[in-house]
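Rest of the complex left out; these chains stay put.
Letters are used for the chains, namely A, B and C, taken in the order the chains are written, and counting of residues starts over at 1 for each.
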Amino acid sequence: MSQSFTLTLSCPDRPGIVHGVSGAILNHGGNILDSRQFDDRETGRFFLRVVFEAEGDGAGLEAAMRDLAAQFAMDWRLTPSDRPVRTLILVSKFDHCLGYLLYKQRMGELPMEIVAIAGNHPKDSMTVSQIGDIPFHHLPITRDTKTQQEARIKALVEETGAELVILARYMQILSDDLAAFLSGRCINIHHSFLPSFKGAKPYHQAHARGVKMIGATAHYVTADLDEGPIIHQAVEAVSHEDTPEDLVRKGREIESRVLGRAVGWHLAHRVFLNGARTVVFGN
Amino acid sequence: MSQSFTLTLSCPDRPGIVHGVSGAILNHGGNILDSRQFDDRETGRFFLRVVFEAEGDGAGLEAAMRDLAAQFAMDWRLTPSDRPVRTLILVSKFDHCLGYLLYKQRMGELPMEIVAIAGNHPKDSMTVSQIGDIPFHHLPITRDTKTQQEARIKALVEETGAELVILARYMQILSDDLAAFLSGRCINIHHSFLPSFKGAKPYHQAHARGVKMIGATAHYVTADLDEGPIIHQAVEAVSHEDTPEDLVRKGREIESRVLGRAVGWHLAHRVFLNGARTVVFGN
Amino acid sequence: MSQSFTLTLSCPDRPGIVHGVSGAILNHGGNILDSRQFDDRETGRFFLRVVFEAEGDGAGLEAAMRDLAAQFAMDWRLTPSDRPVRTLILVSKFDHCLGYLLYKQRMGELPMEIVAIAGNHPKDSMTVSQIGDIPFHHLPITRDTKTQQEARIKALVEETGAELVILARYMQILSDDLAAFLSGRCINIHHSFLPSFKGAKPYHQAHARGVKMIGATAHYVTADLDEGPIIHQAVEAVSHEDTPEDLVRKGREIESRVLGRAVGWHLAHRVFLNGARTVVFGN
């Protein structure tokens, strides 16, 4: 029976990559359904995402790709298209983003298996989310226990085999150590249109400056706070009538949508790191 | 010296197309810069657009493509990426779309050579356009002279070698004969969010119905008025405060932008006909 | 202690309305916080919404308004601004709009008291909604039982004292009788950008026509199906890659948001009927 695979790769650009990859797929009986590529003329790096149908488990192609990868110095990955990604979600008191992700997952729109939710507030403070049977870990944090709490998060990632960690309005600043540990496999939602209004209380900053649009930014976590590669951003118009509290309320919708979309693209292997930026084959 | 070419093709989907095409390009020393494809699972038709750099005039590849095309039953076209398209623009009294197209062309954003402008109103009624030295043909029309007027348009297309005809708010209904003559190489802008408000005075219809958004639609001309394949659409919010005249005013901006974007995609060979619909590799 | 009141009125336009109303509010110790008005030059009708703070229960002003209303032939209403509106929600199998409304209500963004939910599918088919303790009435319907089922809906409206009925993707066509019963106090969400794609399966119609944007429309229910006064509309871009199923998925978000916003404006007394259209003092 035929199934769908997603192949993603990046490598230095040179002639023959597409021909080599499409030949390997063809030789293993695959039929390409979708293909997107980007050639970064600035850096000379090439990015490719191919979705194809083929019989079997992809093992033969895997071997062929190893040869190609060596020849072209590729970073690459081949995965069944519908394999759910093991995901850990971190949350604090405000659970609107969590609720949105759970809703999307339940509707079949986000192919992830939520292996655990962890929060620094107790489960019963989650007012808008249907957590159901998903394991919830209450990991309170104080200035004095930060090291131990982060150790528990690391342990949780390892025990659950989480491939992706989502900071769904997790309002704690990660230590450099934890940020490095999660680097490249952790998505955060920042409640401003970065790089404007970094840091705390961005909606209050936005109100004070009198901007006419507010926004949200989903980005990969790196050690440099609020400076990680941006995956997605969106904005909404606001007016002089909006108080900081109105901005907070309007922002909740944008935050949820921006995070949901970024996570969806990540799960579909549509996002590549490209230095301090990303390549996103969105849809 | 190397130059950029754009190859576009469509054919019944089957394995090997991408491999064949990428092989042909590779064999002729080409390096792929951009590639987009779409496999219409409903109809089994495959669409491909490839931009690549190569030495020479592309003649060798042209021959190779002829073989591939026969093998895969392709409709295809190979063209230097920056070749300006010979374009005829038809206009009536309102020349805001014409003015917008001329501005974009002058800014270097629309690679077209405007071989002529023709209008059923005289040149000096064009109040907002900088026509400059472009030949302007005044082709007045009455109920009795419609056949002759349309014959002059056809003659103009042939004399100028126009590859594209743009109806830039040309407010005459084309005869079936002229529509068929221009089919597939003529873009019209309709001042509504089709299929809502077909026919005359769409902004007045929209006002009467009390809609909260108005729109514009750029589509290829076919014999079936207002039913041609849609290339692009956009909308803008309106309110109870807007009179029909306000809608007309707000609509002018949307019409211009939607038409400009559709024309830009057409000129970049990003639009394919797919039955009554289009495939648009937009950017 | 002072509290906030919302006064809404409409009447034939003539000089002195604002002066009269602002005088009445001033005489009863009120301070105007917000005021919006619209003078429909086409129909000669005037619409006003005033929010003000005053001591007491508004009874004195109520008497003064009765005199003014007689003098100016006003339709008017004075209500404490924060009084929750008693609301009945009807739903079918798809409960994403219901889930969204419940979420917004729980977040404090929709000042309504949900007195009951009724569905023609059983409660346990509601997969994404947190119904909690809200009474759920399973009112199955067949061709033969339509009359009886609608009688039960009417009874439910009366028993619960519902002031507003929301059709949250309630997929049954109301009889003329029920539509008339609910007229002016019932909001429906239609999953198309009306007046395009009336009737059944609008996303499939949109796909077949090849439109480049899909939308949703919230409107008041009237006897004339899909022709009720429009409160709010929004759209989202789609592409040739989107299957009808993709449109359904993308549409769910727009439907929820459009319905939620329309309901929010209704609850804040920001929407007026104006013949077949609406006046919306949005925010």
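Here is the rule we go by: a residue touches a chain if its C-beta (ideal position, glycine included) is under 8 Å from a C-beta of that chain, and two chains touch if they have at least 3 such contacts.
Model, not experiment: these values are computed from the prediction.
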| item | value |
| --- | --- |
| Complete-assembly copy number [criterion: all chains share one sequence; 3 shown] | 4 |
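The working rule: only the chains that are shown with their structure count from here on.
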| item | value |
| --- | --- |
| Chains touching both chain B and chain C, listed by label | A |
| Superposing rotation of chain A relative to chain C, computed on C-alpha atoms, to nearest 5° | 180 |
| Numbering shared by both copies at the chain B-chain A contact, with half separating same from different | same |
| Distance from chain C to chain B - Cα centre to Cα centre, in angstrom | 41 |
| Centroid distance [mean C-alpha coordinates] between chain B and chain A, Å | 37 |
| Multi-chain contact sites of chain A, meaning residues that touch two or more partners | none |
| Residues of chain C defined as touching chain A within the complex | 96, 99, 103, 106-107, 109, 127-128, 130, 241, 249, 252-253, 257, 283 |
| Interfacial residue positions of chain C with respect to chain B in the complex | 38, 40-42, 193-197, 208-213, 215, 229-235, 239-241, 243, 274, 276-280, 282 |
| Contact set on chain A toward chain B in their complex | 13-16, 18-19, 22-23, 25-26, 29-39, 41 |
